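First the structure, in the form of structure tokens, and then the observations on it.
All protein chains but one are shown at their positions in the complex.
Moving on, here comes chain A:
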Amino acid sequence: RGFASQTEGESRLVRVLREKFPRASAIKVVDISGGCGAMYEIHIESEEFREKRMVQQHQMVNQALSEEIKHMHGLRIFTSAPKP
């Protein structure tokens, strides 16, 4: 999917995540609610996740998006550290 077809919600979330995860090597946000902004899928790969338990990694994303999450029905999170 090209950059041009990103929804406003997706772009905003990518911006927030770039700010909160400056060491991220990959960030992808997909609106999985048909463009309604109700549910998102978040993929982030960052050095900041290394050696952290998955629930901790996901908590970091929850904290980063705590404002935005208030307006969502749900979200899916996939985190990883880059392959060394």
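As a convention for this text, contacts are C-beta pairs under 8 Å (C-beta built on N, C-alpha and C of every residue); 3 or more make two chains touch, one makes a residue touch a chain; residues count from 1.
Here is the rule we go by: contacts and distances are computed from a predicted model.
Participant: Pick, from "Immediate early response 3-interacting protein 1", "Glutaredoxin-related protein 5, mitochondrial", "DNA-directed RNA polymerases I and III subunit RPAC2" or "Phospholipid-transporting ATPase", the protein name that UniProt gives for the chain of this complex that is not shown.
Facilitator: Matching the unshown chain against "Immediate early response 3-interacting protein 1", "Glutaredoxin-related protein 5, mitochondrial", "DNA-directed RNA polymerases I and III subunit RPAC2" or "Phospholipid-transporting ATPase" yields "Glutaredoxin-related protein 5, mitochondrial".
Participant: Which one, A:Q6, A:S33 or A:N62, makes contact with the chain that was left out?
Facilitator: Of these options, the touching residue for the absent chain is A:N62.
Participant: Since one chain isn't shown, list which residues of chain A touch it in the complete complex.
Facilitator: Its contact residues with the unshown chain are 54-55, 58-59, 62, 66, 69, 74-78.
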